[in-house]
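Got a structure for you, questions after.
For this view, one protein chain was removed and the others were kept in their places.
Up next is subunit A:
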Amino acid sequence: MTTPNDAGPRETTEGPVYTVTGGDWDEIASAARQADDERIIVNMGPQHPSTHGVLRLILEIDGETVTEARCGIGYLHTGIEKNLEFRTWTQGTTFVTRMDYLTPFFNETAYCLAVEKLLGIEGEVPDRASVVRVMLMELNRISSHLVAIATGGMELGATTIMIYGFRDRELVLDIFELITGLRMNHAYVRPGGLAQDLPPGAVDQVREFVKKMRRNLPEYDKLATGNPIFKGRMQDVGYLDLTGCMALGATGPILRSAGLPHDLRKAQPYCGYDTYDFEVPTADTCDAYGRFLIRLEEMRESLRIVEQCLDRLQPGPVMVADKKIAWPAQLALGPDGLGNSLDHIKKIMGTSMEALIHHFKLVTEGFRVPPGQAYTAVESPKGELGVHVVSDGGTRPYRVHFRDPSFTNLQAMAAMCEGGQVADVIVAVASIDPVMGGVDR
């Protein structure tokens, strides 16, 4: 019954190796029964629907119990940090937005805050730019949490919650598309401000979304929060207490599910977060269920922040006034997509030679950033997203390192899963909410 893809049992120095391709359970089960060794090592992934992308879990199991669990990562490593060293500081946003592809605005903002710190222009970023950044980040927090809840539910077999989650996430992505032109990988936040101002109709659509989301959020409560099956699968699963969190560097919902209300938006405010009114939800259960409740609650708080952003949006510039840093382009939607507006091109090509030179220099060469290093951190939906940038005074980043929360939190997988059941591994990993684009970068 073996197909060409199915290698069949192979003898190795570690014992026989079976490749499971589906539909061959009888064969595997009988082989396992005959084996004199109780110890079985299961390779889950990297191509497995319930491992959140290309994550490989290596589980040593004894019956249904996981005795040892390890992660194999790196399958999605794309060398973004290395690539950044060969692009200008502004082009960097195009790369970092692709790291954790579910939280693009957090990557962009964290990176831009770091570049702004190196440039010493944190205070000059216009208010409107900061408010829009906060608004987009909070909308992004909602979309990221929705995916976490949706995929987490799907892995439990709760496909309804998956449909709900992706339905509502689509509303957020529509807003992103309206504002930035793209559903993902926006490169909208730039060092010094934003690529361009909000388009007409954006504020109305966001208001509409907040209204709609207020109606939809209780559905998750009704569907899952009190659901006995859901609770049975999630409670006391993926347990990690405060000591474990601190030792393993786990932040975000994992840390807050252990009862510590640590949130960088409150502790080390950036983008003016200290002026917004919101709560930091916590739980004391240290388990996957607590993390689910925190994500749900955080979405409500995010809606509150988004509303406050809408209320305080004042007309004004969205880029620093310094023309040596501010990107000179004025983008407009043309027949071939988003590009420089024809008016701007007409002006620089036809009337102002200086503007043309300036445009050319800034776009091809970029701006110089004084030598030194900076570390900025934002509270991404997954935890502390830290950016360490080093400049040697050139027009390109000398070194950029992202401390991605998914990467750090995923280390906790072993601590959460060992000693538990195989089925609980899925729940525990889902409660970490790792995104491999961020883990592997």
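Just so we're on the same page, contacts are C-beta pairs under 8 Å (C-beta built on N, C-alpha and C of every residue); 3 or more make two chains touch, one makes a residue touch a chain; residues count from 1.
Here, contacts and distances are computed from a predicted model.
The listed options are "ABC transmembrane type-1 domain-containing protein", "Branched-chain amino acid ABC transporter permease", "NADH-quinone oxidoreductase subunit C" or "Heterodisulfide reductase subunit A", and the UniProt record of the chain not shown names that protein "NADH-quinone oxidoreductase subunit C". Of A:19, A:67, A:340 or A:411, it is A:411 that touches the chain left out of the display. Per the touch definition above, the residue from A:16, A:46 or A:249 contacting the chain not shown is A:249. Touching the chain that is not shown, out of A:192, A:238, A:252 or A:366: A:366 (per the contact rule at the top). Within the complete assembly, A:118 is the residue of A:55, A:69 or A:118 that touches the hidden chain.
Counting over the whole complex, subunit A has residues 73-74, 77, 79, 81-83, 85-87, 117-118, 120, 246-251, 260, 262, 267-268, 365-366, 368, 370-375, 377, 384, 386, 388, 390, 392-396, 398-399, 401, 403, 407-408, 410-411, 440-441 touching the chain that is not drawn.
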